[in-house]
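Would you mind keeping the following structure in view while I ask a few things?
With one protein chain removed, the remaining protein chains of the complex are shown where they sit.
So, chain A:
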Amino acid sequence: MLKSIRAALAMSVITLSAFGASSALAEPLKVVASFTVIADFAKNVGGDRVNITTIVGPDGDAHVYEPSPADAVAMAGADVVLVNGLHFEGFLQRLVDASATKASIVTLTKGVTPINFKPEFAEADAAEGADTGSGKTVTDPHAFQSIANAKIYVKNIADAFCAADAQGCDSYKANAAAYTVKLDAVEGQVKAAIQSIPEEKRVVITSHDAFGYFEHAYGLTFLAPQGVSTDSEPSAADVAKLVKQVQQDKAAAIFVENITNPRLIEQIASETGIKVGGTLYSDALSQPDGPASTYIDMMHNNIAQIKGAILGS
C-alpha cells in the first residue's frame, strides 16, 4: 500500500516537473515581496515565471507589522526578496536575520532620489528613527507614490529577476518595458487631472504623511496631522494649524487613508465644516475586489478621489 502511494507520488512529481519544463523553466522563481505595491510590480514584470509571496497583505500597515513564522519560512525558501528600503518596513531586518535566508535582498528604492519630510512634521517623526545622524531631516520612504519612481522600481525588479534567472531575462525585460508604457500613460492622466484643478486649490489633508513624492512630482500639496508613521501621535498645535488652514480656505479637501484611524480626520472635518472625501490608498493596495487592487488602479482611484473632492467643494 505504502509503496504504491510512494510510486504514485513519484509519478506525479515527474509529470508535474515535465509539465513545468514545457513552459521553459523547471520551477518558478520564488519571490518574496514586502508589501502589496511591490508584489503588484513583481507580478507585472515576472508574469508566470515567478511565484510571489506578499508579507504585508492588502490593507495592511507595514509600519507596525509583526511578522509570523510563515513569513520567515517564505523568506528562507525565497530566491529573491524585494523590499522598498528607506526604512519603510521596520520589521524587515529582524525577519531577514531570523530566517537566515540566502536570497538576494533587493532594495527597490536604489536609484531613487530620496526626499525628506516637510520640516513641520519631521520633528515628530525623528523619534521614529527613519534617518540617523542628520538631526531633524527624515527621509520619506513612500517613494512609490511618484510614478517616475515606480518605473525605477520596475527596472530594479527586472534586473534582480535577470540576475536570479538568466533564462527568463528577455521576457522580464519585455514585460517591464510593456508595463512601463502603461505607467507612462497613467502618469500623463495624473498630470492632466492636476492641471484641471485651479492652482490655489491644490491643497489636500490626509491622515498620514505618505504623499511627499506625489506632491513633489505633481505639484499638489498634502498636509497631515499624523506624520510619517501611523504610530506617532499628533500634537494639539498640528491639529490647530490644519484647522486654521482649512478656515482660511487654503485646503480644499480632506481624506482618510485605508490603513489609519479615521477619527482625527473626521474631527477636523466636523470642526471646519469641510466634507470628508473618499478613501485614498497610500501604503497598501485594497483587497482584489476593492477599488485599488493594483498599483495602476490605486493611482487612478487616488487622483479621481482628489479631483472629485476638490472640484466638488
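FYI, a residue touches a chain if its C-beta (ideal position, glycine included) is under 8 Å from a C-beta of that chain, and two chains touch if they have at least 3 such contacts; residues count from 1.
Keep in mind that, in the parts below, contacts and distances are computed from a predicted model.
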- request: Using the UniProt record as the reference, specify the protein name of the hidden chain from among "Electron transfer flavoprotein subunit alpha/FixB family protein", "Zinc ABC transporter permease", "succinate dehydrogenase" or "Lactate utilization protein".
  value: "Zinc ABC transporter permease"
- prompt: Given the contact definition stated above, which residue among A:Glu66, A:Glu199 or A:Asp289 touches the chain not shown here?
  reply: A:Glu66
Query: Which listed residue, A:Val73, A:Ala192 or A:Ala240, touches the chain dropped from view?
result: A:Ala240
- prompt: Which one touches the absent chain: A:Val186, A:Ile268 or A:Leu285?
  reply: A:Ile268
Footprint left on chain A by the chain that the document does not show: 56-57, 59-61, 64-66, 68, 123-124, 225, 230-240, 243, 259-261, 263-264, 266-268, 270-271
